[in-house]
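Every protein chain but one is kept in place in this view of the complex.
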Amino acid sequence: MNVIRNFLDLADLSRDEVVDLLALAQSLQSRPEPTALAGKILGLLFLNPSLRTLASFQAGMQRLGGTAFVVTPGQGTWQVETRDGAVMNGGAAEHVREAIPVLASYCDALGIRSFAEGKDLAADLAEEQFMRMANLCPKPLVNLESAVNHPCQALADWRTMDELAVPRTGKFVLSWVSHPRALPLAVPAATVHMAAQRGMDVVVLRPEGYALPDAIMHKARAAAAASGGNVSETADRESALRDAHVVYAKEWGSPLHYGDADGEAKARAPLGGWCVRESWFQHARADCHFMHCLPVRRNVAVADEILDGPRSRVIREAANRMVVQMAVLHRLLKGN
Amino acid sequence: MNVIRNFLDLADLSRDEVVDLLALAQSLQSRPEPTALAGKILGLLFLNPSLRTLASFQAGMQRLGGTAFVVTPGQGTWQVETRDGAVMNGGAAEHVREAIPVLASYCDALGIRSFAEGKDLAADLAEEQFMRMANLCPKPLVNLESAVNHPCQALADWRTMDELAVPRTGKFVLSWVSHPRALPLAVPAATVHMAAQRGMDVVVLRPEGYALPDAIMHKARAAAAASGGNVSETADRESALRDAHVVYAKEWGSPLHYGDADGEAKARAPLGGWCVRESWFQHARADCHFMHCLPVRRNVAVADEILDGPRSRVIREAANRMVVQMAVLHRLLKGN
Partner (left out) sequence: MNVIRNFLDLADLSRDEVVDLLALAQSLQSRPEPTALAGKILGLLFLNPSLRTLASFQAGMQRLGGTAFVVTPGQGTWQVETRDGAVMNGGAAEHVREAIPVLASYCDALGIRSFAEGKDLAADLAEEQFMRMANLCPKPLVNLESAVNHPCQALADWRTMDELAVPRTGKFVLSWVSHPRALPLAVPAATVHMAAQRGMDVVVLRPEGYALPDAIMHKARAAAAASGGNVSETADRESALRDAHVVYAKEWGSPLHYGDADGEAKARAPLGGWCVRESWFQHARADCHFMHCLPVRRNVAVADEILDGPRSRVIREAANRMVVQMAVLHRLLKGN
């Protein structure tokens, strides 16, 4: 693999290319290259809050000898408009049609975080907003989380399972968990695809009404078909967790109530029991790992006993964000 | 030209000195100096929002081997008081009389952004607030936009016209355009002066009631007299744009309603037609360039057809911000 143009979706890479990228990540840990990206600048545009992404991309660039700058509309920078054709007489002073090429002109690669708008499911599934922005960027682009993708998280999670020697064909359970309100589909979509692409036996566990959209399941199944994996879904926790190697918890909103806060609130009101506890693991493998992308609401989505217990790999996943992103940056800015 | 002490106003430089500075900017592009400012630190104090200035100064320092830090009162940093003699029992916890010398002690040069207060026209024309702060700074100082100046923007715009081979004596139209509310006089004042100092035939096109203050026009005319240029003003769009080489759009508030939001709203209510469209260019030169400092409100100040069309130079102007600022930083921190 040579220089890659963008890092937008793990599905843009073959399974072997992902494995190669993870090998580079490991290599950069074993044999640091503190000047590989000397003189290179990463621009980071955050339309949404961040902790891991914000810190790990800056630190990753610094560990490779490069630098980064951060722009956060609404926090010291003008609010931005993303819709084409907008008559801009409201709060937003600047359009991404200017902001993105301008920022790109200052840096060697640009990262953009832009969560789902959460109003029109089809538009979000099509990544309409993110792709409008991506198409404006003449420099290598990194997806820092879009409406239905989070490839940096997926790559870090893959590495985490490799480090833990989770079998390629192991059982991976992506479980819906409770949250005060609907969250985007980005991480569940990226995660189910990643586990399928890795070749795993993937089970999506979710209550009725919270099935992932067909487009997301279809993409994951296509990845499974190519890698020898499998993807299924169920609302039955006991069968889902039986013999599981990994339980990966994630909050997401119901596709049936997309953009409808009241409907969503009613739908999730009876689902407070979907808070991961040790009792969930009764029939899982004894060494079953617990994963979550963070941030996580303790004792709402996941109980303290899990997050503070021996199954939890959440800190390692987050630490791996920097490790894998260094490989991505190296490929984007340095090549092979 | 050797080390300069401050970069506050293009009028502090002779025309030849500006040309020299632009030659240095070009030289730093052709023959990068990635370690010229190694070990040098730029402090950036933003009392107002920013995108280009925030990103381009950080990136420019990084491209010269230096570093920068950003301080944004009200966004993670205490709100600051700027008035002398204030009894500080309100929201501001810190006075610039402390903040500025303290920040200056940490860096090798300081940049300050401080928009017009927009209450007292005479005070803003005299740059009272900015100069209070400038006088507190014992290190080289950069004006990141003050009440009636924006020298970094002006310098970038000059370079942009040089790149586009706009004749020194070409016709330059600064046109008022619509906006939901009054904006400061900084960019129009800096722009009319810059074009005059370059030696151009400058026309200020604005509706009745929006003539630029005498002090601003007088300063521009003095620059024109020195450079062989000319400055005039009119409310007649057709005559203004006839044979124009450049149309530079900018929003500003009426000096007649300074600090009076209601009076301003009434004055601009009928002026919605001052949104630049292709039809404006009927009598301009066929290759007439469109310029704007950004951010711009699409379809309020300027129509999509212009910003997305072949006349627009707005991205190039913004990209040139970093280029010319690198020359400024080099002069401030490195010398000749």
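Letters A and B name the chains as they come in the text, with residue numbers starting at 1 for each one.
One rule holds for everything that comes next: contacts are C-beta pairs under 8 Å (C-beta built on N, C-alpha and C of every residue); 3 or more make two chains touch, one makes a residue touch a chain.
Every value quoted in this text rests on a predicted model; they were computed, and no experiment measured them.
Participant: Which listed residue, A:K119, A:K266 or A:R297, touches the chain dropped from view?
Facilitator: Result: among the candidates, A:R297 touches the missing chain.
Participant: Looking beyond the chains shown, say which of A:A55, A:A122, A:A225 or A:A261 touches the absent one.
Facilitator: A:A55
Participant: Given the full complex, what residues of chain B touch the hidden partner chain?
Facilitator: Residues of chain B in touch with the missing chain: 38-39, 41, 43, 67, 69, 71, 73, 75-78, 81, 84-89, 93-95, 97-99, 101-103, 105-107.
Participant: Tell me, which residues in chain A touch the chain that this view leaves out?
Facilitator: Considering the whole complex, chain A reaches the absent chain at 34, 46, 49-52, 54-56, 58-60, 62-63, 67, 70, 72, 75, 180, 294-300, 304, 307-308, 314-315, 318-319, 322.
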